[in-house]
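Please read through the structure below; I'll follow up with questions.
Missing here: one protein chain of the complex. Every other protein chain is in place.
Per-chain numbering from 1; labels A, B and C assigned in written order.
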Amino acid sequence: MGKRVINQVCRITRTVQINDAYFELWFSSPEMSELLEPGQFFEIMTPGSERLRIPISAYDKHADEIGMMIKIVGDGTRQLSTLKPGDALDVVGPLGNSFTRPTDKRVLLVSGGIGYPPMFMLKKSLDESNRIWWVHGGRCKQDAFDTDCVFTDDGSCGSKGFATIGVEKALSEGGFDWLFACGPEPLLKRCAELAKAYRVQCELSLEAYMACGIGVCYGCAVAIKENDEIVYKTVCKDGPVFNGENVVWK
Amino acid sequence: MGKRVINQVCRITRTVQINDAYFELWFSSPEMSELLEPGQFFEIMTPGSERLRIPISAYDKHADEIGMMIKIVGDGTRQLSTLKPGDALDVVGPLGNSFTRPTDKRVLLVSGGIGYPPMFMLKKSLDESNRIWWVHGGRCKQDAFDTDCVFTDDGSCGSKGFATIGVEKALSEGGFDWLFACGPEPLLKRCAELAKAYRVQCELSLEAYMACGIGVCYGCAVAIKENDEIVYKTVCKDGPVFNGENVVWK
Amino acid sequence: MEMTARLGKLTLKNPVTVASGTFGINYADFFDLSRLGALVTKTITMDPRQGNKPPRLFETECGLLNSIGLQNPGLEGFLRDDLPRYREFDTPILVSFSGNSIGQFRKMLERMESFEGIAGYEVNVSCPNVEKEGLAFGTDPKVVYELTRELAKITERELIVKLSPNVTDIVAIARAAEEGGATTIALINTLIGMAIDWQTGKSRIARGGAGYSGRAIKPVALFQVFRVAQNVRIPILAMGGISTWQDALEFFYAGASAVAIGTRNFVQPDATIQIIDGLRDFLINNDQTLSDIIGKVNGIES
Partner (left out) sequence: MEMTARLGKLTLKNPVTVASGTFGINYADFFDLSRLGALVTKTITMDPRQGNKPPRLFETECGLLNSIGLQNPGLEGFLRDDLPRYREFDTPILVSFSGNSIGQFRKMLERMESFEGIAGYEVNVSCPNVEKEGLAFGTDPKVVYELTRELAKITERELIVKLSPNVTDIVAIARAAEEGGATTIALINTLIGMAIDWQTGKSRIARGGAGYSGRAIKPVALFQVFRVAQNVRIPILAMGGISTWQDALEFFYAGASAVAIGTRNFVQPDATIQIIDGLRDFLINNDQTLSDIIGKVNGIES
């Protein structure tokens, strides 16, 4: 790929507690900020940690500052949530490929839960010539973020039900050229199916358990169709963004 | 032995930073305080720890409050040094046997470094009819505590040299009936030799790496002469106090 | 909540016991030992044993090294001093024992047969076999088969064979024990590890190599339990790094019928009770019984 990956101990510049489960973490790195593209991610850890790094997507950037949005789901993310401005964060990145950025198209963004941050960054980087509609789904109010159309499983915010309802509605109204999605696998799978049915180009950002993050260990394999063959690609290096048509679902 | 051992989560009532390396930790436990005798120890940990408990001698007590004096030597003791009043401490104890308490005798107390706390408690509990002389040795000023006669390896406090000089001096002046000691092995060994040479009764408090702390795992074995046989005794249950004559030195 | 566990010929009131050598009567200070599903004793040998030179213990980053060397009062000392105290508790007593030849194993078992209050035996085959150049009994399926068969002939009690994990083919050994007449397989005994003080080059344990237990070995134990469960029909008593009731559930899913807690007792003296309570609450909350879980691991595709 030829893209450079950097390992730096960076300073936390800002933290935002969004709600009980989600927080933002901002760090400063002119070098990474310059390289960063939407869809890419970082492998981060607090210095001295003995555990694997935690893969986290880029969410936003302001000049030298890079923002991430993180959901507390276990020990590692809980530990990250205790960081304060001035603390050190050991970052490897930017990692992985990025989304296609169309111009002058109708674009459907779809995010589920913590799939929100990469979509946010993609949206910001899309040319103004595009017309964008963003459907977001979450389990409850906590997982609901400001988008054009919000669904929650329990109806505590936006419409009740799965985001796929909103996706299908949007696509069935027609006119979309592109669908970009990030979120849980069932959502992505449905997006791929709908995109195919409605003949919309589709790029999905996948997740996988990761170790190296740079394409050497083959730990983060995902089955991808390539010239009618099924091969295992690395989510960390060949992805995380894949053409929706090529993903082989479990 | 029939003595009861308690496992309690206690409150830290007080902490004292003695110097960079030593601190005091006080916790409250009416039950343990009642049972406690000088020479005994506790196995302590911060609740939730995954590591073996840390054996720490009783240092002092005031009514329900029990004090320990701890030297920071590694991760576990460093972690303990961060505890604050009100924090929880998971304590197993009191453990092990205790010193003989003579009456109306001349008693020599000897401590080396972190061997100080059990001697402190022993001294407090000795009958006023006894006449006591206490020799303490340490590596440097930090390890020197208030006693009748202090030695440091580097001469930074008290006399320069090993505590054994003070022990020999005291014994050679004669009149001692008892020697109690706690500290590093070479010191204890020399005390045992000197006690024998000067025909003084001798009890030593030994250390060993421990797991269970209650005499079931046989991990803390020390070789002890018993009826002309050499057997392995447990420091945690048969000890930590042994008759100096019976200890088999490496 | 019904939590009984079948272990060979026994029905335990719950599926949690203790790992040999990590527990003793002294734990009665902390809780009522009758609450345990069973009580496994420290391994005893025919003659008293002094054990190994100290230092015998060292805690590594995630586990424990021990080199006790089976220090124990010998069979007669055990029968005279310890067994009566074990019998005071309302839970089956399983006596762990080891010999240096098949004949010695048999003699020990014969002697114990005449004592009441022993529900069964745990045969520790990790010890050197004097008849086979000191190779551990547990490394040779033929020897394990013969030993088990000899012992099965002379007892009607529960006969657990406890395996060492340090073998090329654990399944072959487990099958040999099953064929020989074992009624339960226990695994795993400790791995073998070492630690050296990098500042001085001194071995942390006087003997060099030492038994390695605790959290670090859990994945290894889980895999061996899984493998054996796939290949034998008798129940499995699982151990190896189990510290929480969640750990215990992993072992049940892998195929264990009961679990034993070892190294964790040193950290948390009532670990067994916390695990029993945690399991019971889990089963109640999920409206499940153990049999819904035992051996029901899923998601494996090759």
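Please note the rule applied: a contact is a pair of C-beta atoms (placed from the backbone, for glycine too) under 8 Å apart; a residue touches a chain by one contact, two chains touch by 3 or more.
Note that this is a predicted model, so its numbers are computed, not measured.
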{"item": "Touch partners, limited to displayed chains, of the chain removed from view", "value": "A, C"}
{"item": "Hidden partner chain, touching residue among C:11, C:246 or C:291", "value": "C:246"}
{"item": "Absent-chain contact - pick from C:180, C:193 or C:262", "value": "C:193"}
{"item": "Touching residue (missing chain; options C:6, C:149, C:207 or C:280)", "value": "C:207"}
{"item": "Chain A residues touching the omitted chain (full complex)", "value": "4-7, 45, 49-53, 92, 208-223, 231-232, 237"}
{"item": "Missing-partner contacts on chain C, residue numbers", "value": "52-53, 60-63, 65, 139, 166-169, 191-196, 198, 200-203, 206-209, 212, 215-220, 222-223, 226-227, 246-247, 249-250, 253-254, 293, 296-302"}
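By definition in this document, only the chains that are shown with their structure count from here on.
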{"item": "Chain hops separating chain C from chain B, counting only touching neighbours", "value": "1"}
{"item": "Pair of chains ranked first by number of touching C-beta pairs", "value": "B-C"}
{"item": "Chain whose average C-alpha position is farthest from chain A's own", "value": "B"}
{"item": "Rounded Å distance between chain B and chain C, as computed from the means of their C-alpha atoms", "value": "36"}
{"item": "Inter-chain centre distance, chain A versus chain B - centres from mean C-alpha coordinates, in Å", "value": "58"}
{"item": "Interchain centroid distance [CA atoms averaged], chain A/chain C, Å", "value": "47"}
